[in-house]
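Excluded from the complex is one protein chain; the other protein chains are retained at their positions.
Each chain gets a letter, A and B, in the order it is written, and its residues are counted from 1.
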Amino acid sequence: MATKSISAEFTKGFWDENPVFRQLLGMCPTLAVTTAVINGIAMGLATSFVLIFSSLVVSSIKKIIPSQVRIASYIVIIATFVTMADRFLAAFFPPISKNLGPYVPLIVVNCIILGRQEAFSSKNSIGRSLIDALGMSCGFILALLLLSSIRELLGSGGILGHQILGSWFKPWIIMILPAGAFLTLGLLLGLALFIESKTKPGR
Amino acid sequence: MELLAIFISAILINNFVLHYFLGICPFLGVSKKIDSAVSMGLAVTFVMTITAVVSWIINHWILIPKKLEYLQIVSFILVIASLVQLVEMFIRKASPPLYQALGIYLPLITTNCAIMGLALLAVLKEYKFLETVIFGFGSGIGFTLAIVLMAGIREQLELADVPEPLKGAGISLIVAGIMALAFTGFSGMIK
Partner (left out) sequence: MNLSARMIIVLTSVGLISGSFLTGVDLLTRSRIEANRQREIKDAITRVVPGTETSNIVYEEKSFTIYEGKDKSGQRAGFALYTSGTGFQDKITLMIGTDESFSTLNRLFILEQKETPGLGAKITEWDEFLRFWENRDCSQSLSLRNPPADSPDDLSYSEVNTITGATISSEAVLDIVNFSIEKAKTLHKEGKI
């Protein structure tokens, strides 16, 4: 496998291999929790925690795991970190834990995490896996931030509870409803492809 | 009456795909043709109903009596993964025609968040045994309804002139958005 520079390994998750916009992974939480920026941030951080620690563990024990049982072992490792994140949120940030509801435990089936273990951590060194996980996490948080900012701004006229648009603005309730999530993400995906086709001609 | 309410609500009001956003991957991936969408829907309904039964038993007979609720996530995901394998092996032996129809979809279900979501939501909603089973079955039907409707629309979209960047996932999500909007019309049907 061609070795990328460390910085390329880190930044590829931002755009070229952005888990949400380019790989279409982890759509469930992306759509479900982005009604408000604070939920998006919490979800992004929880997922990053699980991704980073799972990558660390998987890349450090990759040699002892027989390939026949690797998926089962990865799932147990991921589920362990997900449970930790879930309990931590419930203990120290009860309101956020309530807002996110079942979507924190559902990080366990977020394809981004298992996908990175299978595609990257099981084949690369600890350091590289860590960089990869950090980059992917940033890309995921970025996507959640973008989506939740648009939805909260148009859906309530403010961001993080601070009113930004004036009183002339009538909130678009649809943006907070499930329909708004689908429409916003659909248009953003279109926009991402449009930018891609303009900046990289010949593809 | 209570059971009927849970059933209808799982299909129309709190539809797994359009309300909870669960099972988006197969919803976008396997919705190009009506036939395959129907098969996928049936496979999911089947696995969901069994998952509902098994996860309830594990939760109420093992985890809760032993105060091990914190092992819910680990045990559910392992059970679902092995369950799907078992179901696959069983169908292959018992009914080759059914295996022909559902076979290739079953492995895809393991990583389907709808199944895990079902097990977790049933716990969260504190359903009793029969309610959990109805909830699982209804959610599967709801998933089938959404994915088949989507496939029907996408078959027509093949002929439409969609702007280049929106082709594929983009337009599918927008269609899903319009469907979700239509489904909000069912809210408040059961009160």
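Definition applied: contacts are C-beta pairs under 8 Å (C-beta built on N, C-alpha and C of every residue); 3 or more make two chains touch, one makes a residue touch a chain.
Treat the numbers as computed from the prediction; the structure is a model and nothing was measured.
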item	value
Contacts of the hidden chain among displayed chains	A, B
Hidden partner chain, touching residue among B:74, B:106, B:122 or B:180	B:74
Contacting the left-out chain in the complete assembly, out of A:76, A:160 or A:195	A:76
Of A:32, A:130 or A:176, the residue in touch with the unshown chain	A:176
Where the unshown chain meets chain A, residue by residue	35, 64-66, 68-69, 72-73, 76-77, 79-80, 83-84, 87-88, 90-92, 94, 98, 155-156, 171, 173, 176-177
Chain B residues touching the omitted chain (full complex)	5, 9, 13-14, 19, 70-71, 74, 125-126, 187-188, 190-191
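In the analysis below, only the chains that are shown with their structure count from here on.
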item	value
Chain centre separation in whole Å, for chain B relative to chain A (CA means)	22
Sites on chain B touched by chain A in the complex	18-25, 28, 70-74, 77-78, 81, 111-113, 116-117, 120-121, 124, 163-166, 169-174, 176-178, 180-181, 184
In the complex, chain A residues that touch chain B	24, 27-29, 31-32, 71-72, 75-76, 79-80, 82-83, 86-87, 101-102, 105-106, 108-111, 114, 174, 177-183, 185-187, 189-194, 197
